[in-house]
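Up next, chain A:
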Amino acid sequence: MDPWTFWLGGSLALGGGLLTVTRKNAVASVLWLIVAFLGMSTLFLGMDAGFIGVLQILVYAGAIMILFLFVIMLLNLTPSGLLRMDRPRGTTLGLASAAAFIALIVAIVTGGQQWTGGQGGGSEAAILERTGEASMLEGSVLDIADQLFNAHLLPFEAASVLLLVAIVGAVALTKRKL
Partner candidate 1 sequence: MDMLLSSPTLLASALASIGGEITTSHYIVLSALIFGVGLFGVITRKNAVVILMSLELMLNGANLAFVAFSRHHGNLQGQVFVFFIIAVAAAEAAVALAIIIAMNRVKGSVNLDDATELKG
Partner candidate 2 sequence: MDLLTLLVVVPLLAAGVLVFVPAKAEKAIRWTAIGAATITLGIGIWFFHLALTGGEAALTEYTASLPRIPWVQSVGITWAVGIDGMSVAMILLNSLVLFTACMVSAHAIQDRVKEYFILFLALGAGVYGVFIVKDMFFMYFAFELAVVPMYLLIGCWGSPKDREYAAMKLTLFLTAGALVALVGILLLYFKTWDFLRLTDPNAMPSFHLDDVIAAADSGYFSSAFQKKTFVFLFLGFGAIIPMWPLHTWSPIGHAAAPAAGSMMHAGVLMKLGSYAILRVAFPACPEGAAYWLPWVATIAMANIVYGGYVAMAQKDVKFVIGFSSSSHMGYTLLGIASVTVMGVSGAVFLMFAHGVMTALTFGLIGFFYDQTHDRYIPNLGGLAHQMPFVGTCFALATMASAGVPGFANFASELMVMLGAWEAGYKVQAVIAIFGVVITAVYLLRALADVFFRARKERWDKLKDARGPFQRSPFILLIVVLLAFGMYPKPMIDIIKAGVEPIVRPVRRAQGHVVDRDTGAVDMRGVDSGLDGEIDTGNAPSERGPRQQRRREGR
């Protein structure tokens, strides 16, 4: 894997994330989050997951974040309200929780399987048999579409129901007159 995409994308994502959660102004947070997503996208591209990388930018950075911005504007918060709101609290708790979780994962990653190659746990024979040629696959749109509409048709359809739910729900919750 390409170390440069890792370091670049990783620092973008992490730095953007950190700034997102620490900025007092929500708009700034949104913008930093977009930076973070760009970093994520870089990481995905570095891992040959082009489709996901693009999706990340299109859907996340493009659509969702714009929605966030809209909402923030819509809320039209007064500066005093924002000020009251943006004094972070429970920093210790937050740090502790985050640190605990990170420590747990890191401990597993470093203490257990290194994933430096070869296989993780599981039955090696079975995994080899399944991956076989597939290890050559790249995250191209075609391959992903093949997966989506063959093996993963059910979640795909279910996701459509989910989106329907989201639409109906959002409408039901926000529209003033129905």
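Note that in this section a residue touches a chain if its C-beta (ideal position, glycine included) is under 8 Å from a C-beta of that chain, and two chains touch if they have at least 3 such contacts; residues count from 1.
How were these picked? Simply put, all candidates are chains of the complex that A comes from, given by their letters.
The structure presented is a predicted model; accordingly, all values stated were derived computationally and were not measured.
Asks: Identify which of the numbered candidates 1 or 2 touches chain A in this complex.
Replies: Looking at which candidate touches chain A, I get 1.
Asks: List the residues on chain A that touch candidate 1 in their complex, please.
Replies: 1-3, 6-7, 10, 13-14, 17-18, 20-21, 26, 29-30, 33, 36-37, 40, 43-44, 47-49, 51-52, 55-56, 59-60, 63-64, 67-68, 71-72, 74-75, 77, 81-82, 84-91, 93-95, 97-107, 109-111, 114-117, 119-120, 127, 130-131, 134-137, 139, 143-144, 147-148, 151-152, 155-156, 159, 162-163, 165-167, 169-171, 173-174
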